[in-house]
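This is the structure I have questions about; it appears just below.
Every protein chain except one is present and positioned as in the full complex.
A and B label the chains in the order they appear, each numbered from 1.
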Amino acid sequence: MATRAEFLGRIRAEVRRAPGLFPATPAPRPERPAEAAQAVRRQMTDRWPGALERFQEEFALVSGVFHRVGTMEDVPSVIRDIARQKDARGVTSWDPGQLGIDLRPSLEAEGLSLVAAPVHGDNDARARYREAAAAAQIGVTGADFALAETGTLILMSGPGRPRTTSLLPETHVAIFGKSRLLETLEQVGVILEALHAEPESARRGAVVNFITGPSRTADIELTLTRGVHGPKEVHAIFVDSL
Amino acid sequence: MTGPIRASLMVTCLGDLFFPEVGVAIVRLLRRLGVTVNFPPNQTCCGLPLFNSGYHREAARVARRTIPLFGASEHVVVPSGSCAWMVKKEYPGLFRDDPELAREAEALARRTYELSQFLVKVLGASRVGTSFKGKVTYHDSCHLLRGLGESQSPRTLLGNLEGVQLVELPGADECCGFGGSFSVRLPDVSTSILAKKIANVEKSGAECVVACDAGCLLQMAGGLSRKGSRVRALHLAQVLAGPDEP
Partner (left out) sequence: MSDQALRTPFSERAGAALRDTSLQQALTLATTKFIGLRKEAFATYPQGERARDQARAIKEATLQRLDHYLNMLADNVERLGGHVHWATTGEEACETILRICRECRVKTVVKSKSMATEEIELNEALEHAGVTPIETDLGEYIIQLAREKPSHIIAPAIHKTRGQVADLFSRVLKGQFPADPEVLTAVARKELRQKFLQADMGITGANFAVADTGTIVLVTNEGNGRMVTSLPRIHVAVMGIDKVIPSMTDLMFFLGILARSATGQKISVYTTLVRGPRQPGELEGPDEFHLILMDNGRARQIASELREALYCLRCGACLNVCPVYRQIGGHAYGYTYPGPIGILLTAMLKGDRAVKDLAHASSLCGACQEVCPVRIDIPRMLIELRQRLDRERIAPLAERVLFKTFAQVLTTPALFRLAATLGRLAQRPFVRGGRLQNLPLVFARWTKGRDLPPVAARTFSERWRELR
């Protein structure tokens, strides 16, 4: 095995030997990412209704199911309806602090069981949560961003925000409000640049997931089939008051 | 500047040996449009078959001979998209180490036109004033379409021709499977690509498939004839030239 220095030295030699094919630079990045991200957010304070409309269209095109409610208090009944439709009993969710609502009282009142993710945990807690997430039929999360041009939900992992909540259950439900709406991938780029320009903090997990509809495959005769490994259904609940 | 437009015909090797009637049709057509046509002697081939097989030094030798043949030509008209592409796009690059020849090659490249482009873009003759009877479809030659970016001129010329019903060929922009030496290096693959093309030609309902490249014509005519099809493969010039005596 080569060391890093040897490996890179060889590449450097090749790069020096090679005339570039044409003058080229990477895409221009925001000079002050935090300010650029602020500018994007400001833009969206006016433009979110258009973005929401586009999100709905695109989300429907990828077989997402869209709901709109007035306040967080209305969310449990949407989840209850989905559960009835699916004949589901077990629900798992992000930590209530991360989700912005404690679903337990209302869901338990409907006869549903809820396992909320712990904020922190050791190996045992991980194993326990995995078992719960694998057993649950519905996983409820927030969404850090909702990207209109593709109907994409963007979720960041972190304390109280496990990766598997949106992955193992057959139905994924994501809750978000207007401040989460973005129009373009380009804006997502700005936001991610800003995020990475911040100092590392304990709140940041290792994973950002872009989720665009339910899991799908076309590997057998190009026949579209849903729910290969991930969820078979994805619901988005837009909350006006958020 | 006044006086008639002058053009030199670069007939190409396939045109010279297998399709002399295409050259004859071009001469008739251009003269009908008032062009003074000449034919520089001692032409052979543009060198494309050598170039595409990777024999670039040899292709350069051929180009070095071809360039001065057309040194005095005002315009050079080529009946094949691929040969026109070779002269226009590849000749200059063959002489990277010889600036003077490179300049000459570039000058020739600028003066060289594939036939349909010459008619429409130089002569402004999108109507040639002849007629042709029948249902016709057009096959895009790869080098003319993707190499020279031309898909409209031949269609315009055909569409404007009296008596012609132009129908679109399904998969018109797909290769016919010729590919020069490819056609004999992998003959089975080449003919199986051809079979698809022929099926599409027949599906179009046309009596005649038109192309602007001798290579595609050799391939498609060969396939149609082997199949005993009644559809004919013709060069654009043969359709546009009109009857023998104006």
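The criterion applied here is as follows: a residue touches a chain if its C-beta (ideal position, glycine included) is under 8 Å from a C-beta of that chain, and two chains touch if they have at least 3 such contacts.
Please read all numbers here as calculations on a predicted model, not as lab measurements.
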Left-out chain, listing which of the shown chains it touches: A, B
Touch criterion as defined above, residue of A:62, A:78 or A:242 at the omitted chain: A:62
Touch list for chain A against the chain that is not drawn: 1-4, 6-12, 14-15, 17-18, 20-22, 24-30, 58, 62, 117-121, 125-126, 129-130, 134, 149-152, 157-160, 162-164, 167, 185-186, 188-190, 192-193, 196, 202-223, 225, 227-231
Residue ranges of chain B at the interface with the undisplayed chain: 11, 13, 15-20, 23-24, 27, 39, 41-45, 47, 49-56, 58-59, 61-62, 65, 142-143, 145-147, 173-175, 177-194, 218-219, 221-223, 225-226
